[in-house]
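Below: the structure, in structure tokens.
Just one protein chain is left out here, and the rest sit where they should.
The block that comes next holds subunit A.
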Amino acid sequence: MAKLQMQRVSICALKRDRKAVLEKMQKLGVMEVSSIEDEELERLDTQTARQSFDKKTNGIESALTILQTYAPAKTSMFDGLKGKDLIESDEFNPVIEDREEYLSASKKLISLEKEISEKKANISKTENQVEAIQPWLKLDIPMDYKGTQHTRTLIGTMAPLTTLEMVYTFIKEYDDSLDAVEVEIINQDKDATYLCVVCLREEADKVEEALRLNGFARPANPISQIPLAYEEELKADIRSYEKEIEDRISQVKEFESKRKGLKFVSDYYRMRKEKYEVLGTLPQSERTFFISGYIPKREVPKIQKAIGDVYTCIIDIDELGEEEEAPVLLDNSTFPSSVEGVVSSYGLPGKDDVDPSMVTSIFYVIFFGLMLSDAAYGLVVFLACFIVLKKFPRMGIEMRKSIRLFMYCGVSTTVWGVLFGGYFGDLISVVSKVFFNKEIIIKPLWFAPLDNPMKLLIFSMLFGVIHLFVGLGVKGYLCIKNKDIVGFVSDVVFWYMMLIGLILMLLPSQIFVSMSQMNIVFPPAINTLAKGLAIAGALGIFLMSGRSSKNFGLRLALGAYDLYNITGWVSDVLSYSRLLALGLATGVIASVINQMGTMAGKSVLGVIIFIFAFVVGHTFNLGINMLGAYVHTCRLQYVEFFGKFYEGGGRAFRPFTTNTNYVDLKED
């Protein structure tokens, strides 16, 4: 349960050691660089170098994408879990020495891809031409054929559905004397009628004019070839483009062996870019340079040893100022650390917060289990997470934490399942009854929620009250830690008094009796005590809550307003009824599935249907209810619990380190 304490470290070293010091820092990866502003000192301009590294990384990344497109590496669903490979420097360094070769390989790949896409564009262009020539295929003369000595040939299109008679009529209507005309309709489709008209050379202009007035148009780009031959030519072109594409693809495939090396080089340039980025922020004088930043206190000796003892330099360690917002790095033991992902997606602890991981993790696991509450589901979740954790030891740290959290949640789900008697819902009793004619019922260790929902409702709210009281307690702890005793008494103790008093008053009342069927009778002393506590607490809040205000009237008004927060408490507690609702949902849907599965009765077909319904149905139910349990457990933590004491808004610690995409380098 801790935020690591940060310190500011400032190092002043000689410029000639600059490269070595920076590389060492990057390898250690324990310091977040945040340099001091100083007008007099110069900074190195690394813009060009950074851009060139960026360009190289991007080039290799596109080369890798191309390689993946044409020569896909086998991927499986679990690749995301594998994490980065651990690479010995013996394997890494030779590749880096040959980096020029890999860069030229990546350029070659990119140019191949460019050629392929050009060819593809050509193919689609040619295909369009083939398409355009289709209506003319029956024409057995070139499309720009002018005619013989005495005749002329007019080739063109008219409106669709034009018939031969119509064409002759058009010509006659224009000039009755035009007789020597031969019209042939070559083709007709929904866009146009395709014509070939032969007429005398002298009358050609008149005929064309006659047709033009009725919508005749010559083709835009007449081809000087017979359409059929032209089509053949185009198709041959397409085939040759296709062949060229295949050739380029096989060339791309030859680079497959370079995939691994390309990844290394990409990471190499990524690291160098990172280094140059830091380098660009460092102030330097003529012979020295300064580097300054945040470092967790416990890592300070490492820096001293690795840099202070090796190079000529001065290392200053300062405590952070009161106002300075330090970056946050959480450090927890195994169990609470698994909930860190949940905490950080709400917001890392801010300056005045404590790390809530410890308390949150306990309640998270308990509530998640209560919402899923099925022993068999819990076991499935636990085993799945356990196997994944064992099988992929190099999984990224964040992912590992989340999966570990679900593993714990699986255990808790099993425990609740045994308490409530859920094993795939009511699978055991249904199966034994339908298939073995003998009903076996496993008794719940505690009680079955569906038989007595009110009881679980009361307990859900009890868990809620405990959860909220712990939250208020943490707030009290914070007040004491900050030596704010007045705040502790008026914001925490008074609330405890009032709430406990109210609860004690509620327990013997009629409402509670009718809800829980439990008749609790307190001795009168406790009843008086309850009233006293509630009134004293309420008075305290009324008087003290607005203490920051100087104006006494306003102070009382603020106090009265704060008293109104009691409704907030009521709704917070009611919100925990979701523990019951979601728990019931799992069980009831599971029994719907079991019932459907066994509907076909005791037969071979029945067993097959049952197995099918079992696998599909329970997978669905587990999935949807895990989602529900995850979302609503988070909600209870974020809204109800964190609302009592936690601000969030801290900034994550981002050390200067080797940020690679594909490989982790093994330390020498």
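As a working rule, a contact is a pair of C-beta atoms (placed from the backbone, for glycine too) under 8 Å apart; a residue touches a chain by one contact, two chains touch by 3 or more; residues count from 1.
One rule holds in what follows: contacts and distances are computed from a predicted model.
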Hidden chain of the complex, named as in its UniProt record, picked from "Serine/threonine-protein phosphatase", "2-oxoacid:ferredoxin oxidoreductase subunit gamma", "V-type ATP synthase subunit K" or "Raffinose/stachyose/melibiose transport system permease protein": "V-type ATP synthase subunit K"
Touching residue (missing chain; options A:Thr157, A:Ser575 or A:Thr660): A:Ser575
Residue, one of A:Ile96, A:Leu137, A:Ile428 or A:Met454, that touches the chain absent here: A:Met454
From A:Ile186, A:Leu543 or A:Val588, residue that would touch the chain that is not displayed: A:Val588
Touch residues of subunit A, complete complex, unshown partner: 342, 344-346, 450, 453-454, 457, 574-575, 577-578, 580-582, 584-585, 588-589, 591-592, 595, 624, 627-628, 631-632, 634-635, 638-639
